[in-house]
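The structure under discussion is supplied below as structure tokens; questions concerning it will follow.
Heads up, this is only part of the complex; the chains shown haven't been moved.
We call the chains A, B and C, going by the order they appear; numbering starts again at 1 in every chain.
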Amino acid sequence: MTLIRSLSNQDEFIGFYLLKELEVKQTNGTPPKDYFDIVLSDSSGQLSAKYWDVSATDKETFFPMGLVKIQGTVHTYREKLQVKIMKIRKATAEDGVSLTEFIRAAPIRPVDLVYTIHQAMESITDAEIKKLVAFCVAKVEEKLMHYPAAKTHHHAYYAGLAYHMVRMLEIGDFICKQRPFLNADLLKAGIILHDIAKPEEMVAQMGIVSDYSVQGKLLGHIAMASSWITEAAIQCGIDLQSERVLALQHLVLSHHNLGEWGSPVQPQTAEAVALHHIDALDAKLQMVEDALDVLPDSESWTPMIRGLENKPVYRAKW
Amino acid sequence: MTLIRSLSNQDEFIGFYLLKELEVKQTNGTPPKDYFDIVLSDSSGQLSAKYWDVSATDKETFFPMGLVKIQGTVHTYREKLQVKIMKIRKATAEDGVSLTEFIRAAPIRPVDLVYTIHQAMESITDAEIKKLVAFCVAKVEEKLMHYPAAKTHHHAYYAGLAYHMVRMLEIGDFICKQRPFLNADLLKAGIILHDIAKPEEMVAQMGIVSDYSVQGKLLGHIAMASSWITEAAIQCGIDLQSERVLALQHLVLSHHNLGEWGSPVQPQTAEAVALHHIDALDAKLQMVEDALDVLPDSESWTPMIRGLENKPVYRAKW
Amino acid sequence: MTLIRSLSNQDEFIGFYLLKELEVKQTNGTPPKDYFDIVLSDSSGQLSAKYWDVSATDKETFFPMGLVKIQGTVHTYREKLQVKIMKIRKATAEDGVSLTEFIRAAPIRPVDLVYTIHQAMESITDAEIKKLVAFCVAKVEEKLMHYPAAKTHHHAYYAGLAYHMVRMLEIGDFICKQRPFLNADLLKAGIILHDIAKPEEMVAQMGIVSDYSVQGKLLGHIAMASSWITEAAIQCGIDLQSERVLALQHLVLSHHNLGEWGSPVQPQTAEAVALHHIDALDAKLQMVEDALDVLPDSESWTPMIRGLENKPVYRAKW
């Protein structure tokens, strides 16, 4: 079965794919005819596709996020590859394919990621900080198993958010050993909490963000997480004026570093400075790694990456 | 008694003033002598002053924020007026002067301002919004009687914050009549809440801000007020996810309009757009009015005003 | 008759509409066939449309800005609604429809708006200021009856400019009462003059701007209005160096506040500061009100609004 990233112009192919998007449209002919405007995807990437001869049955058979078997050809349209679908049918139990094979996912099992996050949380020595973190994590416990970290920016796939947290926790551990003046409890808490409200900020399914929630648009995940800490303190009976509550809220509020990037205050504690830069280091490197992962072997340059000053990345030939 | 704004070069004068700042310093002579480096103020402005012949008794007699009677002369030092103090004594009960005469204050009595704010709050028809607003106002009830709205930017004087609120409420009333599609409850609530955390963000005495609090620096009044609304909802038993809580938090979070001005989200409801522009209109006009108020009659240009693109304001002669 | 804003995918409809734009194009077929590429509009919005079977007669019958009766169906093309026209004929006298019903217009009659502007002008107490304002208004007297205030930004409809002026005059009156130190004559004059050259900056018909004039592009309405004041002073025999001429030109030149927004100088009089912020308050709130006005009842979010930091506006459900 051909992976989407290996398809090239003029290819003919048969295989299983995910109908990531599907819309019924009409041609300009007289009389107009229905056709499907489709986005196919698998774990290696995605491609737009057209299915021109749509029957009434087809319109009741195929829906977005369904698995299908397709026979098609690849051609170039407006300088991009496009699939012309010849045959299409729904995947059945006998085909032995499952949805999760067709979506992009973190390279570590979600259950392991969430376990690691819990372990980090348990290793926090300060009882109050641990309680505050646990309260917030509990709010999104289930979504941590599959939510992406962003719509397109970075870690935009199944369990991408948990994966981002785990990687940052590893870097955080290392930096705390290298610079013992840092408070490891606070840095761990900051890493776990900084994006904790993202699952409520975005609407996602199978690791794919379809939209932002009303709360996400009107408050943003930064202010949401800050309010969750207020809520946590009240529910856990911790003084709202305590230095711990203050330190955690500052970590969350300042982690985007600048006002124009969404932080109402700038990092002003050692751990807040560390948190921002560990976040940047992990997110940027993941963007690079993800872009190179789906780069066809024959290519040297990825597409432009918005988070990297809109520059492409070069893969050396040696 | 000569007001500070009427003093000019070479003047000799006697009068009562406030020792707004006072520090003991030493001259470079051998042996070095103690002197007082002073900032005098009254309701019309302030001026730096020196008192060169400081006795041991003087050092135990005079302290900042005390009222004194002074005989002095005015001269020019580095292009600014400065007072040389000839005689100084503490004001006594017999002098019949009181501290509040010597500080700059809103032109309406604090008790009337706070009464007006309470009336506006009472006029909110939605019971939940009214409760949320009342909870937050109660937190700073007493400080509303005297807190300024900012350190230097605008309304930087006794009861300046309450005065700013009251003026905005008047404009808000007018705009809601002009444009009935606006929700008057929300706009009133937004006006009362938008700067409600400023008394906890800043440390002030007699309308003069000496510093920002730790909370003020690490969280900022915007995030603080947003958290107060969370706290209010929990204490009043209002659903944290309700549209009302969301709308109020959005008003507070977005009222600085842009990320670089401290708002993590931009105004995205009609009332949030109105709130930001009413705030700007009132604050900017107050800066102008305050600067013209203390401008000597002989002058046409105020000093540069930071909040007005760092431009001075011209007063026409006709 | 179905309003354009109520049309949705798959609808079939019959009704009268305005041919806001119409172009004859050719299909790619062999031989190529002519078709009409059309923008339909009514008072509720606009929609693109295609008419595929164009006869020689059709090409001599239908022209832009004409009223037509249409039978059509709605479908989705590239994620936007598009009309396929089945039948089309010109509206006739018997149909009893008139052009002005089909364009978006200010909610107050133009004649009333212009009357209000004249009243405000008459209420200016300073004789010279009144003359200068009257001279400039006379230049665009007729166009004030129908010109929009902008191409797309705000008040972009029939008599939008006069409507913007009238609303600003109302706010100006209120603010002058609230802050008596403001010169009401100057503020009125500034409100009337600030956009007075827009009808010469833009080319508009029926409230729809099709282009900017050569003068508009090379000078801009700000410099144009400033020159009109010079012209007015010369024609009215008022000294070009007088403080009144200076004050009015400053109001006009500074009303966009910043150089990057087109003002060569920044506001430096009390009235200029007031003018800019009243202009901003009215324009921004009108953008919001206009966007909500055409928002389908089923929707909660308007499209992104360029003048509001490119953000959409949310309409609460309660």
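We adopt the following convention: a residue touches a chain if its C-beta (ideal position, glycine included) is under 8 Å from a C-beta of that chain, and two chains touch if they have at least 3 such contacts.
What you are looking at is a predicted structure, and each value in this text was computed from that prediction instead of being measured.
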Where 3 copies are displayed, count of copies in the complete assembly: 6
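We take it that only the chains that are shown with their structure count from here on.
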Between subunit A and subunit C, centroid-to-centroid distance (C-alpha), Å: 42
Inter-centroid spacing, subunit C versus subunit B (mean Cα positions, whole Å): 41
Subunit B: positions in contact with at least two other chains: 247, 258, 268-269
Complex interface listing, subunit C residues touching subunit A: 27, 50, 52-53, 75-77, 84, 300-301, 312, 314
Contact set on subunit B toward subunit C in their complex: 167, 170-171, 174-175, 178-179, 181-183, 243-244, 247, 257-258, 266-270, 273-274, 277-278, 280-281, 284-285, 288-289, 292, 308-309, 311-318
Partner subunit C, residues of subunit A touching it in the complex: 23, 25-26, 28, 30, 32, 214, 217-218
